[in-house]
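Right, chain A next:
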Amino acid sequence: QEQYIPALVYRTGQFAPLGVPWADGKLDYYKLVNARGGINGVQIRYEECETAYDTARGVECYERLKDQHGGAPGFDTQSTGITFAVSDRAPGDKMPVFTPGYGLSQSVDGRVYEWNFPLLGTYWTAADAMIQDILKKEGGSLQGKKIALVYHDSPYGKEPIPLLQARAKKEGFELILLPVTAPGVEQKSTWLQIRQRRPDYTLLWSAGVMTPTAVREAQATGYARDRIYAIWWGGSDHDVREIGQGAKGYNTVTLHNTAARGPVHDAIKAELYDKGQGSAASADILGQLAHTRGMVIAMLQVEAIRTAQEKFGTKTVTPEQVRWGFENLDLTQERIQELGFDGIVRPFKTSCENHLGEDWARIAQWDGSKFEVVSDWYQADQSIVGPLVKEYAERDAKAKNITPRDCSAVE
Partner candidate 1 sequence: MQRRHIGDVILDIRNIALRFGGVQALTDISFDVREHEIRAIIGPNGAGKSSMLNCINGVYTPTEGRITFRGRTFSHMNPRQVAEMGVARTFQNLALFKGMSVIDNIMTGRNLQIKSNILLQALRIGPAEREEIRHRAFVEKIIDFLEIQAWRKTPVGQLPYGLQKRVDLGRALAMQPQVLLLDEPMAGMNIEEKQDMCRFILEINEEFGTTIVLIEHDMGVVMDISDRVVVLDYGKKIGDGTPEDVRNNDDVIRAYLGTAH
Partner candidate 2 sequence: MPHAESVPDRSKAQTAPILQVNGIEVIYNHVILVLKGVSLQVPEGGIVALLGGNGAGKTTTLRAISNLLKAERGEVTKGTIELRGERIENRSPADLVARGVVQVMEGRHCFAHLTIEENLLTGSYTRRDKAEIAANLEKVYTYFPRLKTRRNSQAAYTSGGEQQMCAIGRALMTNPSLVLLDEPSMGLAPQIVDEVFHIVKDLNAREKVTFLLAEQNTNMALKYADYGYIMESGRIVMDGQAQELAGNADVKEFYLGMGGDGRKSFRDVKSYKRRKRWLA
Partner candidate 3 sequence: MGFFIEAVLGGLMTGMLYALVALGFVLIFKASGVFNFAQGAMVLFAALTMARFSEWIPGWFGVASSWWTLLLAMLIAMAAMVVVAWLIERLALRHLVGQEPIALLMATLGIAYFLDGLGPLLYGSGVYGIDVGMPKDPVFIFENLFEGGVMVNKEDLYAALIAMVLVAVLSLFFQRTRTGRALRAVADDHQAAQSIGIALSRIWVIVWAVAGGVALVTGIIWGSKAGVQFSLSLVAMKALPVVILGGLTSVPGAIVGGLIIGLGEKLSEIYLGPFLGGGIENWFAYVLALAFLLIRPQGLFGDKIIDRV
């Protein structure tokens, strides 16, 4: 018996440098699960579908794979755009969409977004963690400070804006918005504006070539790199490796413990790479941000399937059952240890209202040759994020004619 899992990936196109290790991470974890005997004895049968980060192609993949081999247990689309497109189809198709660390921030609200699971954290989590770190550096007050957001001009890049606006109101800093048109190979005017307005900190919501270009421009305009905070997609080794010393001090926020290696990495090395079965070209990839992120995402999915299996007592599970699994995921510290992810993720528990679980993030800094974690764990401030999620989710519910579920009635 097999459990089918489709994997949307982008190994080509603009964002391939990120997509390739991400995809390899997912695959490596599936392989590891299989090598360890499968999910409760059920082997995973995975299939890749290339999206090239293109929404139309992603939708095509989704349509093609969703009903294959007894139904897919959910999609990790790896793209904000594809998530939007698929989220609208998901309720009709009864298909869970899980977007750890990306996607729609308000889909935390499981009453409205029954089928979406932004586990571990959203862009609001990331933005809030950055502000908290800055607050700490500034001794608790941002009154009169200026913070710039340099963002990829797309839905992805715009996600943190509502949160930052709320934070700006609360902390009394000025928020400067500087959109960069995709792909972002040319950012001279953006950085000249930064030079002109001299923000105290700059947050970077970048992707692909936009990241190294931004760091180079910061260097060329003499903007201190240690005042830049990038979202996790701008925090891979390959984003700054070529810049080396020039990027020293550059910060990024991470959902899991970047660069930390848990026992699971050793297991993958021993079970796969040492036997020549690894997905990436060499075991050097192990421990890199995007690869580990892929592993974490695959792990969450496998855990949701396992939860569903145990609840419904079947071997292969239907998408609806997996949805239940996602909604009742309880990743305890023991379980994390058992899986070999200790030090990488922290325990959390999802529920009908809360499809996120708990969001833990921390800051890592480039020391000239690698990323080092430099902060403690942060969690988004619920007094700010909570109302935002509620407001946006309710607005969406109205627009799409969704009656929010009554969670007290859900078992």
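If you want to know what made the cut, all candidates are chains of the complex that A comes from, given by their letters.
Just so we're on the same page, contacts are C-beta pairs under 8 Å (C-beta built on N, C-alpha and C of every residue); 3 or more make two chains touch, one makes a residue touch a chain; residues count from 1.
Computed from a prediction, not measured in an experiment: that's the story for all the values here.
Candidate 3 is the one, among 1, 2 or 3, that touches chain A in this complex. By the touch criterion given at the top, residues 11-14, 16-17, 20, 153, 177-181, 183-186, 188-190, 192-193, 195-196, 208-209, 212-213, 216, 219-222, 238-239, 241-242, 246 of chain A touch candidate 3 in their complex.
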